[in-house]
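Just dropping this structure here.
Missing here: one protein chain of the complex. Every other protein chain is in place.
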Amino acid sequence: MQRRLFMSVAAVAVATGTIGMSQANAKDIVIGAVAPKTGPLAAGAAITHWPNIKLWVETVNARGGLKLKSGMAKIKLIEYDDRTNPGETIKAVQRLATQDKANFVLAPYSTGLNLAAAPIFARYGYPQITSTSITDKVGPLTKRYSGIFFTLGTTTGFAGAVADILKKLRDDGKIGKRIAMVNVADAFGIELANAARPIFKKAGFEIVYDKSYPLGTQDLSPVIKGAKAANPDAFVAWSYPPDTFGLTAQAKIQGLNVKAFYTAVATAFPVFGAKFGKAAEGILGAGGINPDTPEMKAYIAAHKKVTGKAPDYWASAVMYASLQVLEQAIEAVGSTDRKAVTDYIKNNTFDTVIGKMDLRTQNNDKFWTVGQWQNGVFYGVASTGRDGAKPIQLKPDW
Amino acid sequence: MTERERRILPICLAAFIAAALLPLADDGYWLALGISVVMYTTLATSWALFSGPTHYISLATAAFFGVGMYTVGAWVGLLPFPVLVLIAGLLGAALAAVVGLATLRLSGVYFVIFTLGLAELARQVVSWVQTTMGTSSGLYVLTDITEPIIYWSLLALAAVIYLIGWRIGRSRLGFALRIIGNDEVVAVHCGIGTARAKVILFVVSGCLAAVIGAIMAPRFAYVTPTQAFSPMLSFQVVIMALLGGAHRLWGPLLGVIPFTIVLDLIAANFPNQTALLLGGAFLLIVYFIPNGVAGLIENGLRRGRSRA
Partner (left out) sequence: MDLIIVGLLLGGTYALMALGLQLQYGVARIMNLANGEVLVAGAFGAFWFYTGAKLSPFVTVLVVAPAAFVVNWAIYRYLLQPLVRRAKSRGHLEVDSILATFGLAFVFVGIMLAVFGGEYFSYSYLETAFVLLGERYALNRIAAFAASILLCGALAFWLNSTRAGLTLRAVAVNPASAGLVGINVPRVSAQAFAIGGAVTAAGGAMLSMFLTFDASIGVIFTLKALIIVILGGVGDIRGTIVAAFILGLAETAVATLLDPGLTLAAAYLLFIAILLFRPQGLFGRRPS
């Protein structure tokens, strides 16, 4: 009895295995996507990564598909969940390349998973337009992998922008020179804190509180109390999603009143504005967009319509822009020749929802660095060359 | 060598050579799958070297694996890679020795959770050190080590592990461990130095896990505390070993192969329901293969023999 059950389970498994390999329509263009749907990074990917892929595929297919020389080709999307495990990311990209014969594979989610998969992308010649990697190793990495592109910015860029804003506020006599800085003790937080320390000092600031806290800390009130006791003029947190919420909530409760309050990742999430409401006013965070351009307005409306929720105010739009770059490059080349598409990306500029995108150095050097919640919208207030930055407001007391 | 071992040896050798030829046949998807299989086989088998005979379930695999990975992350580019692997093994062994000596009084579930706490402690200390003293170097492991090299290194390590396991099984040490596993009190009364036997095995097992972590570091390319010390890894290793049957040297292999294949079938066909189906597959396994795949096979053999 048990054996029969086992056999039938096995039979079902084999059967489904063969269904999965059903061939795509010959005229379709097969595009693969690998990112976390479960595991520690799943929540971030569910906000920034997957909804944009859905929107993009629906938008392109609604207008008949990608325009190739051989005619219109609808996108056949194959998605895989890498469970936030680099080994799985590699395996899934391999599966896409050799089993599913994907014409293109979209860049994975996060710095770590992108770097793990980079050798595989390079081997099969897939262009890898990352939109969720922030690194200071752009130079060595682009030298190593000729098909990798960075669009979200660099660690130093983000740290430098915060320093610039604070410097301007200080020079205008609006804040003093005392900064309290905290960071989450994980990859991105460590990198940013290490990049920021010398930059802040060079800009003439005094870091009066400089501590890290472990990922998954349940109570951040000691951190905020410590920062408050140091009597800072500005508060900077290189934080991750759960602690961005925790730090902000505690700062509000403890009455940590500074004129400049910055938390990094997740400040740009709509759920941040929804949770804190009026209290979010004046909070600075990583990213930002210019929501007033017609392209951006159309994008936000389409995102809401297709996925049922608003995009975040930072990486969502960059992610969509990276998809647009791929789309325009494929159509310009008119075929699925990956080398030609990669070369095209390296030699042209593109019109995207965030404006012109120039990837000729394999790196987009015009990105939004700092945003601020103003009247319920997270506006970009600083960038390395994007238009439409709003003037910075001082943060009112909680 | 017994008569039976002499008969089995050629089969093992043939299987090993066949496995070694994999990267020549396909360096794409199947190699990636192969690396997964070999990595988990080596981890689960080295885990079972200690936990199989003693029945002490250790969740510290991630601690050793992470230490190995960070050894490479910290000094990559400064020292040649093989030296780093060696250092990783030594560090892993040293850590295991300290832990082994410390945990002698613990048993049962207390030992299980103690090792879990240990892995988390290692992760916390490493990330704190990295934040307070480090720079971003140590995060990036960019080398020219390709997938076939990683695969062959792991495969060679697997051969070493099987040899160690086979040797221990025939030695006084292995005999002592089996007695400990059956009844520790009896073992003490037989005059077996239970402490010494347990610590030695724990050191071997920890050292191997650290070496595996070091070998895998170039593949991950970006080493973060969350990835290197993932508690999921410890759990997965335990589960694969138990699924195969930790009481046999070849048991974990029988757990890893079907597990990896089922996982991969699920991942390939139901990307939106991986968690749900993975969990479901698990429950089915627990109910229908209670003694592990090794147990299933042994039962089958026994039945076959008694029929004949």
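Chains: A and B, in written order; residue numbering restarts at 1 for each.
The definition used in the following text is that a contact is a pair of C-beta atoms (placed from the backbone, for glycine too) under 8 Å apart; a residue touches a chain by one contact, two chains touch by 3 or more.
Quantities reported herein were computed from a predicted structural model and do not represent experimental measurements.
Contacts of the undisplayed chain with visible chains (whole complex): A, B. Note that of A:Gly139, A:Gly204 or A:Gly255, the residue touching the chain absent from this view is A:Gly255. Only one residue from A:Gly71, A:Pro198 or A:Gly226 touches the chain missing from this view: A:Gly226.
Across the entire complex, the residue among A:Lys275, A:Lys305 or A:Lys339 in touch with the chain not shown is A:Lys275. Of the candidate positions B:Arg7, B:Arg105 or B:Arg305, contact with the hidden chain is made by B:Arg105. By the touch criterion stated above, the residues of chain B touching the omitted chain are 55, 57, 102, 105-110, 113-114, 116-118, 120-121, 124-125, 127-128, 131-132, 231-232, 235, 238-239, 242-243, 273-283, 285-287, 290. Interface with the hidden chain, as seen from chain A, comprises residues 37-40, 42-47, 50, 182, 185, 211-214, 216-223, 225-226, 241-242, 245-246, 249-250, 252-255, 266, 269, 271, 275-277.
Just so we're on the same page, only the chains that are shown with their structure count from here on.
Centres computed as Cα averages put chain A at a distance of 34 Å from chain B. Residues of chain B that touch chain A in their complex: 26, 28-29, 31-33, 35-36, 39, 124, 127-128, 130-132, 134-136, 139-140, 142, 146-147, 216, 219-222, 224-227, 230, 232, 262, 264-265, 267-269, 271-272, 274-275, 284, 288.
Against chain B, in their complex, chain A makes its touches with residues 2, 5-6, 9, 13, 16-17, 19-20, 37-40, 79-81, 83, 85-88, 90-92, 94-95, 97-99, 111-112, 115-116, 118-119, 136-137, 140-141, 144, 155, 183, 185-187, 189-191, 193-195, 212, 214-215.
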